[in-house]
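Just dropping this structure here.
One chain of protein is taken out of this complex; the other chains stay put.
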Amino acid sequence: MKIKTWGAVLAALLAVASNAAHADRLDDIKKAGVLRVAAFDSNPPFGFVDPKDNQIVGLDVDYARAVAKSLGVKLEVQPTNPANRIAFLKSGKVDLVFANFTITDERKKEVDFSTPYFASGTQFIAKKGVLKSPDQINSLRIGADKGTTNEQQVRAKFPNATIVAYDDTPFAFAALRTGNVQAITQDGPKLVALLARVPDKASYEIPAFTISNDYEGVGVPKGETRLLNAVNGTLTKLEADGDASRIYDRWFGPKSAAPLPRLFKIGDPQKNG
Amino acid sequence: MNEVDWLASLRYLLLGAFPSGPLGGVALTLALSVASAVLAVIIGLGGGIALAMTRGVAQILLTALVAFFRAIPVLMLIFWTFFLMPILLHVNVPGLATVVCALALIGGAYLSHSVHAGIVSIGDGQWQAAMSLGLTRWQALREVVLPQAVRVMMPSFVNQWVSLIKDTSLAYIVGVPEFTFLANQLNNRLMVYPAQIFLFVGFVYLMLCGALQGLAHVVLSPAMHRRKARL
Partner (left out) sequence: MHSWLDPKYLAWLEQGFAVTLMLSACAAICATLLGFALAVARTSSNAALARVAASYVFVFRNSPLLVQLLFWYFGAAVLLPSEWMTWLNTPHAAMLGPFALRWPSFEVFAGWIGLTCYTTAFIGEEFRAGMRGVSAAQEQAAAALGMSRYAVLRYVILPQALRIATPPLAGQYMNVVKNSSLTMAIGVAELSYMSRQVDTESFRTFQAFGTATVFYVLTIAVIEAALVVWQRTGVRALRRVHA
């Protein structure tokens, strides 16, 4: 009678509540039918705007598209600069970050990382003849991107250098061109790709030394284990099927604007330091 | 460097990636401006009337609130609504809405101040005459004081809307693909035409703001003349 109906209502409510408690980001993505991803819009070839159709394309976007396909949803790309990556992820504006996101212990406290899918080292680019060895860095003005590990590494290793942080790499490069800074720092592959696309490339050079060994992975909201596992699964499968190699060749292969040999495969052991 | 397709770039700046993507560029700037303006007017009228009609603690709190929103830089408020509000309130708000929210709050605060000043500028005589005719305070406000106050405040409304159009450019800092953001993206890609691109951007904003002021002048001046003629 009364007790039975109330009991039934309570049981139904509990069932709904427990379902709601188990619904996580992966379920939300599948229900919405769209995977929202943050990617660069001014950093070829990782993420940039293709002038032919004004869509954001690049190495990171290709990986994101593969993950979206494996989840059976559409892909939506939110353009970002390095400083906004974590903020977009933490405030729920995107589900994943595919933006050359370097894995660090500090960042692991705020977000989760997938298995690394790219490796690089911090390098510099300067006008020809200016920068020959790392010892000079302490006396120079160095441009960096806000919110990147490159900026933090230079600050830690070269405390006497003057660091000016810009919103994104093209800003920093414009500062380099006008002489506002004497060198800028970024991941080696990014600098190689940047140099290949600059109209006055003959005036610049990338000295051969690096000051770090970094690994980049996909940024996942903290605690979303099912989503993390789905992403890792897709990445491993891409490597096994040879798709990861194909994606790399498309942007860094011998026919691309800035060829670089592929030294790191998904699943390779990570060097430390 | 490849040949630059200026026409396609222009279309991108005006509309963004629409329809094969979200609306962007000048179209989005206009949408942001209109949405923020409408909300700001609502907040401004409500706040101004509240400032005029309340007394004591409520009025002091309201004055402090309005003063706070007039003191904070627009950029900082966009940081707050964009980065912090979703974390604090556990609500996922799309980027556009947070920018509209920030602009509407600041615009609303300025308009509250103007509306309040406008209401206060309508002399005591009007209030007393209305109430001696048996109208309540609220009826006096609605039928007698507010219509006159609005006519006094219109220039400051128009100024605030012009400010709003300019402030939508700040959405660029948080990745909203409005006009300034897309122009910057284009500049990053082309690298060698910064002066031309930013001059063009400035020119378009000049046209938008100038058009708004011209429209306001055309609509408001005859009303002003009619009012003077009737006196």
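Labels A and B are assigned to the chains in the order they are written; within every chain, residues are numbered from 1.
Operating definition for what follows: a residue touches a chain if its C-beta (ideal position, glycine included) is under 8 Å from a C-beta of that chain, and two chains touch if they have at least 3 such contacts.
Here the structure is a predicted model, which means the values were calculated and not measured.
> One chain isn't shown here. Among B:Pro94, B:Pro147 or B:Gly210, which residue touches it?
Spelled out, the listed residue whose C-beta touches the missing chain is B:Gly210.
> Which of these touches the unseen chain: A:Ala174, A:Leu194 or A:Ala230?
A:Ala174
> For a quick check of understanding: of B:Ile42, B:Leu61 or B:Leu199, which residue touches the chain that isn't displayed?
If we include the chain that is not displayed, B:Leu199 is the one touching it.
> Using the touch definition up top, pick the residue from A:Ala83, A:Ala119, A:Leu191 or A:Val231 that touches the left-out chain.
A:Ala83
> Can you list where subunit B touches the absent chain?
Touch set of subunit B with respect to the missing chain: 68, 71-76, 79-80, 83-84, 87-88, 162, 166-167, 169-170, 172-173, 180, 184, 187, 192, 194-199, 201-202, 205-206, 209-210, 213.
> Tell me, which residues in subunit A touch the chain that this view leaves out?
Residue positions of subunit A that touch the missing chain: 83, 86-87, 106, 109-110, 141, 146-147, 152, 164-167, 171, 174-175, 178-180.
What we mean here is this: only the chains that are shown with their structure count from here on.
> Roughly how far is subunit A from subunit B, going centre to centre by Cα mean, in whole Å?
35
> For subunit A, which residues are in contact with subunit B within the complex?
41-42, 48-49, 51-55, 78-81, 84, 87-88, 90-93, 167-168, 170-171, 173-174, 198-199
> If we count contacts the way the header does, which residues on subunit B are in touch with subunit A in the complex?
That would be residues 1, 5, 8-9, 12, 16-17, 20-21, 82-83, 86-87, 92, 94-95, 173-175, 177, 181, 185, 187-189, 191-192, 194 of subunit B.
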